[in-house]
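Excluded from the complex is one protein chain; the other protein chains are retained at their positions.
Per-chain numbering from 1; labels A and B assigned in written order.
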Amino acid sequence: MADDLVLENVTKRFGSVTAVDDLSVTVPQGSFFALLGASGCGKTTTLRMVAGLEELTSGTIRLGDKNITDLRPYRRPVNTVFQSYALFPHLNIEDNIAFGLRQRGIKNTAKKVAEMLELVQLPGFAKRKPMQLSGGQQQRIALARALVNEPQVLLLDEPLGALDLKLRRQMQIELKRIQTEVGITFLHVTHDQEEAMWMADTVAVMNDGHIEQLGAPTDIYEFPSSPFVSNFLGQSNLFAAEVSGKDGDDLLLTAHGERFAAPAGRAHATEGRVWLGVRPEKVRLALPGEETPAAHNQVRGVLTDTCYAGVSTEYLLKTPWGQEMSVFSANAAAGEPLSPGTEVVAHWYAPHSFVLDRPAGSGDEMTQYSADPLGVAP
Amino acid sequence: MRFWRWVADHWVLVVGLLVLAYLFLPIVVVLLLSLNRPANRLSYDLTPQWTFDYWLHPFGAAGIGDALRVSVGIALVATVVATVLGTLMAFALARHRFRGRGVTNVVIFLPMATPEVVMGSSLLALFVTMRVPLGFWTVAVAHILFCLSFVVVTVKARLATLDPRLQEAAMDLYANEWQTFRKITLPLVLPGIAAAAMLSLSLSFDDFIITNFNSGTTVTFPMYVWGAAQRGIPRQVNVIGTAVFLLAFVLVIIVQLRGRRKARFV
Partner (left out) sequence: MEWSLRNVPAPRSVRGGAVTAIVHAGPSTAELPPPVVSRRRKWIPYLLLLPGGLWLLLFFVVPSIQLAGTSLYDRSGSLELGYSQTFAVGNYVDAIATYWPHLLRSAVYAGIATIICLVLGYPLAYAIAQKAGRWRNLMLVCVIAPFFTTFLVRTLAWKSILSDNGPLVAFFRSLPFFPDDFRLLATPAAVVCGLVYNFLPFMVLPLYASLERLDGRLLEAAGDLYAKPVTTFRRVTLPLSMPGVIAGTLLTFIPAAGDYINAELLGTPNEYMIGNVIDSSFLVRLDYPQAAALSFLLMATILVMVFSYVRAAGTDEVV
């Protein structure tokens, strides 16, 4: 599209450390795009390169058909909302918000400032000083200060990190609303996977300077492409397995002597060594003797722990080969949770599985938790 | 009894206040001396005779007005030059990473670590060798030298507390480097620069040793006092001393109050 933000082969090195490694990504115009990753993965560096606050070691950044790689920050139609807000303490709110406008030579700023204050729901704050505002209010002013310039891309550097939970939820809804209303491209950097999935149209999971997976939240959550993504977004149970055959559209897998099935369409690798994965919330528990539905994979085990969290209960069970498996069970019905020591059968609808490639050398150890398998008859 | 209990609990504060009183003791004595008529010219004792004469004729003693004028002039020149040069250096040291930074830090620290006798005498040697006539300007040069280090340290400390993100935010909002400096950095560093200027003023006005070495026949206020100490100090000296103290004290209090009122909104 016309004004997409395109990063091509962007690399950033600090001395011997490579923070961003040959990154290429296209952020569609008007979308809410999240860069998700843990500390040190390079997401903030990438953002700062788009803003012009860091120089690239190599690569190009284009906005539409304009190459902005070598432009100084004040020449780019891009604005940033900083993690620490960076409001100018010696100017009042109105002068803060109008700063960018005045720098570009726009004289009558009062009306635009008032409109912005309405948008972020802080009318009448024009004459106050930043120090007088609470964290949440400062964050909204920082947003207003950036948005008022109508940039082509708005960059947000973990803007909600310093807010308490309730306020953060509120701001997440606000930001999403504003983005939909204003229609500007938002590039949002965060380490909070929930936040990314709630707000963004597209999420890019970054690890060690490169993007591991990119897609809509549901897509990358339901079908992660690597063990890293499967455990960074939510949690996954991963079983070391081998493909032992095919049955029509399904793959037949063997793991630790047990047999499983998964659709070939839910597999990133269709032969040899694989990881068989399933999300804990997809798994149900049945007591031995109960019938488990057809087309379900199942694993027997003994419950080792129960965590009751009100809305749901998390169970940990130990498999016959000593691996710990977690199961999230929504407390849809009243009743006592199962107690540790109970023998259970964990089962899940086979198409809920996903299959990942397993390189040589990983997953060959029995388990990371303990070494003594239980004596459960297969 | 309760009073002593309070003292025991707050003994640190009490000791602190006592030390503070100790600091002010001589000032009070100076004030008293300025209002007192001495028995003879060489006496430093207080007599029962009190008078306002000296306050009414503060420049009555010969040469005191000139000495004061010279001191103030040198102080102003030294402050302006040292503050400008020192601020530039502080910016270089605080904001940039460059080769020779460590060496520069040491060279700036050295004048503060050098005893005044050494600095004064080495400057004298320089002026003599270069055959520069001693006087107002040689003293000013010397004062700029030792004020420079203090200015750098003060402004650097203030710069260190400045959030670099503010400059980034300004550039992100279309201000180039010069505009960012003018509109964001400078206003926020100004309190540090002002403090450095005040420090320079007082250091320069107060200096004796280095001045003595490099002044030739020019007489500054401290030199006047020193010279008079042999012949008998006119009480006007105490008047001037008290007056300058009060003036500076009131000035600083005013600045503090203004700062406090502004701080509620900054």
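For the reader, a short list of remarks on this structure follows.
We adopt the following convention: contacts are C-beta pairs under 8 Å (C-beta built on N, C-alpha and C of every residue); 3 or more make two chains touch, one makes a residue touch a chain.
What you are looking at is a predicted structure, and each value in this text was computed from that prediction instead of being measured.
Annotation: of A:21, A:174, A:192 or A:208, A:192 touches the absent chain (contact as defined above). Considering the whole complex, the residue from A:56, A:71, A:114 or A:162 that touches the absent chain is A:162. Checked against the hidden chain, the listed residues B:26, B:133 or B:187 yield one contact partner: B:26.
Counting the whole complex, the residues of chain B in touch with the unshown chain are 10, 12-13, 15-17, 19-20, 22-27, 29-30, 33, 44-46, 84-86, 88-89, 91-93, 95-98, 104-105, 107-119, 121-126, 128-129, 141-142, 144-145, 148, 152-153, 156, 164, 167-168, 177, 202, 205-209, 212-213, 221-222, 225-226, 229, 233, 237-238, 240-242, 244-245, 247-249, 252-253, 256, 260.
Note that in this section only the chains that are shown with their structure count from here on.
Only residues 163, 165-166, 168-176, 179, 184, 187-188, 265-266 of chain B touch chain A when the two sit together in their complex. By the touch criterion stated above, chain A contacts chain B in their complex at residues 51-53, 72-74, 78-80, 82, 84, 86-90, 99-100, 103-104, 128-129, 131-132, 145-146, 149.
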